[in-house]
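A quick write-up on the structure given underneath.
Shown here: the complex without one of its protein chains, the others still in place.
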Amino acid sequence: MKRRQFNKALAVAGALAAVNPFAIVRAQAQKLRVGVILPRSGYLGFIGQSCQKGADLAPGVIKELLGVELELMNADFESNVDTARTRAERLIQEGAHVLVGPFDSGAASAIAQVAEQRGIPFVINIAAAPQITEQGYKFVFRNFQTAGDIVRNGLDLIGELFQATSTVPRTAVFMHVNDTFGQAMAKGINAVLPRRTQLPFKIVDQIGYDPAAKDLSVEVSKAKATNADFLLLVCRLNDAIILRREMVKQRWQPMGIVSPGSPGMYEEQYFKTLGKLSEYSISNVPWYNPKSNMTQRVEAAFKKANPKDNLVFHGLNVGFTFEAILIAADAFKRAKSTDPKALAEAIRQTNITEKMSLGGPIKFNDKGQVEGIGSACVQNLNLLPTVVLPQEAATAKPVFPVPGYKKT
Amino acid sequence: MNRNRALTPIYLLTGLAAILVALPFFVGNYALSVATLILYFAYTGQAWNVMMGFAGQLSLGHALYVGVGAYAAGALFFYYGIGPWAGLWLAIALCVALGLVIGFLAFRFGISGVYFALLTIAFAEFTRIGFDHFGWTGGPGGMFLRVAQRDTWDLANFRGPPLMYYYAMLFLTAGAFALCAWLLRSRAGYYWQAIREDEEAARALGINAFRWKLLAVAISAAMTAVAGVFFAFYYNNLFPEQIFHISRSIEIILGPVIGGVGTLFGPLLGAAVLTLLSDGISDALNALGLDIPGVKQVFYGLVLLCVVMFLPHGIWPPIARRLRL
Partner (left out) sequence: MPAADLVANVVVSGILTGLVYGLMALGLSVIFGVVRVVNFAHGEMMTIAMYAATALFAALKLDPFLAMLPVAAAFFVFGYLLQAGLINPFITRPEHSQFMLLVAVAIILVNAMLMVFGPDARNVQVDYQLESFELGPLLVDKARLFAAIAAVVAAAAFFAFFRYTLTGKAIRACADNYLGARIVGLNVKHLYALTFGLGAVCVAIAGCAMVLLVDVTPPLGPSYTLLAFVIVIVGGLGSMGGALLGGVLIGVSEALAGLFITPSAKSMFSFGLLILVLLLRPQGLLGKRA
């Protein structure tokens, strides 16, 4: 509503053009304008929409918590990097004080450049490519694990999983999707795994597959032929579904499917499409703490806005998107101004202990990266993603190996 | 009467140039980034036009040259800190070589029309998947170029504010326009037109069609390589999936086809119309509250359909006729 009126006003103002090359409307506002850039269409559409739910409930919850007024300016970058760049420019032009988003590393990189150029703080909700916080940016902040962190945490959790279930798998076949994210994870795993000598297993084969592939029968045949104890998988949603089905068709039932950190197996679509077949898949991912206060608040707000939905399917997406906006609001409260430099400085000083995600407080290092974000071992139990490790946050015990396991 | 006709295009051109040069003083950064995008597509469209409009060869894999040019210059910068001006030459050399290979193979084996188009698609796709597995340039994870600063004009490293990129692109587009105008009126231009109209007749007249077609391919590839270098230093991240994708190749040809294949103003007009249309439709739909994903592209496709059906030679020729050019 507000944005449309604002657009009309801007059009008129633009015609009378001030000789102001930046045209940034710096309103002396009591409201913080948050530009939310997400992929609500295109191949990342369903994830973007999931994140959007987190954004939509943020103003209400944050108003209660911090007494801060937020105005969301939503933009859809259509899963396209170029569009991400122009949408970011647009949002800044229309007066966004801070940008939040975008879920995808490629888009994050493009938006980061725009934000840095225009001096507008950008808080990344979800994006794993390490380079984004290695470019020396002063206005870009990320409250999410880098691929390296995800791998380290993921492998550690795998070790915990084996200890908790007293199993000692010796071999694993590593399958990964061959895109930006999958490659970064594969690199991470190959670097970190050899040094984790307390982990009992070795990777006997590494199979990369095309994320757009619809037929993964060859890949699964190859994996099955390795006779590995379990499947280590870095995937996305659609291919995870295809792989699972193919495994059934080819009658391959290893000890389990474990992801050291990737989307897919905890998403709603995975359950809806696979039904019982989705049981027991494990994803070690940054997750929200089901027992924290903040989570309770967000869950309540989520239930109210989405009565037919369940937060647990959107945990990661909603949690981190909400937190990104929380960071912006918290900084606004401390800075008491919408001036971008002041906001950026305030964000740099962030120290939030009451939060939704697992791990230590939200504090940015000098690269704009939060360290110490925790991961959880999330297993599909009773058709719900359930936290089984670490024990403090667990609501059930892990199951490994899976009941149908046949040693071939 | 004749004198006026010869002068009107000059007036129009100067007027247009003046507007484009003065543009940054009247609009904000967002409009500037849109304008830069329009010029980029106008430039690449013009480059593609040399091959299609002049030599009649339909290339549907032009993203190949953008990608190779971008990665060449990008890799030099990433690994050796070599600036874009030197990287430019490697980019052009590689792309010209590539273009010549494709052209040679195609023309020597008598491949034309749809088959040639498919050949170009095949090369682009092959390269895309190849780069996806080429670790040295980052594979699917992409290549991220370091951006030192954005405030002052550093032409040596091609780093600076959006204003610099805008003027650079404007300069390139103007240069391409001038080059094509000159080519059209040169001997090469006449030979190309002859070949395009009827290759056998041209050959019968003694024109070495093979050599002239290769020249068109080489020039087109070289020009597109420069666009690739610009792309690398403007966007600073290169992903094979995006830069070599067939949708990019289609984007490149949309401008000239809508504007008018083989004409000088076609690519620029087409690029402007398409970009502004795309933005305009987005805004209109937002205003109407129709935020369903896909609606914008459906409208876009419908407009495209209408133009293709009712203005088969593009938007420019009827306008040119009106302006009595």
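Residue numbering begins at 1 within each chain, and the chains themselves are lettered A and B in the order written.
Everything below uses one rule, namely that contacts are C-beta pairs under 8 Å (C-beta built on N, C-alpha and C of every residue); 3 or more make two chains touch, one makes a residue touch a chain.
All figures in this text were calculated on a predicted structure; none of them were measured in a lab.
**Student:** Write down which of A:Ala191, A:Ala212 or A:Ala396 is the residue touching the left-out chain.
**Tutor:** Once the missing chain is taken into account, the touching residue is A:Ala212.
**Student:** Give the residue, chosen from B:Ala93, B:Ala122 or B:Ala287, that touches the chain omitted from the document.
**Tutor:** Hidden-chain contact among the options goes to B:Ala122.
**Student:** Which candidate, A:Thr273, A:Asn310 or A:Ser337, sits in contact with the chain we can't see?
**Tutor:** Missing-chain contact among the listed residues: A:Thr273.
**Student:** Hey, which of B:Gly15, B:Gly130 or B:Gly280 is the one touching the hidden chain?
**Tutor:** Checking the options B:Gly15, B:Gly130 or B:Gly280, the one contacting the hidden chain is B:Gly130.
**Student:** Pick out the residues on chain B that sit against the missing chain.
**Tutor:** 52, 58, 60, 105, 109-111, 113-115, 117-119, 121-123, 125-126, 129-130, 132-133, 246-247, 250, 253-254, 257, 261, 292-298, 300-302, 304-305, 308-309, 312
**Student:** Touching the absent chain: which residues on chain A qualify?
**Tutor:** 41-43, 45-46, 178, 207-210, 212-219, 221-222, 225, 238, 241-242, 245, 248-251, 269, 273
The working rule: only the chains that are shown with their structure count from here on.
**Student:** Taking each chain's centre as the mean of its CA atoms, how far is chain A from chain B in angstrom?
**Tutor:** 36
**Student:** Note which residues of chain A are touching chain B in the complex, please.
**Tutor:** Counting only chain A, the residues touching chain B are 4, 7, 14, 17, 19-23, 40-42, 45, 76, 78, 81-82, 85-86, 89-90, 92-93, 106, 109-110, 113, 116-118, 129, 131, 135-136, 178-180, 182-184, 187.
**Student:** Looking at the complex, which residues from chain B come into contact with chain A?
**Tutor:** My answer: residues 24-30, 33-34, 37, 132-133, 139-142, 144, 146-147, 150, 161-162, 235-237, 239, 241-242, 283, 286-287, 291, 293-294.
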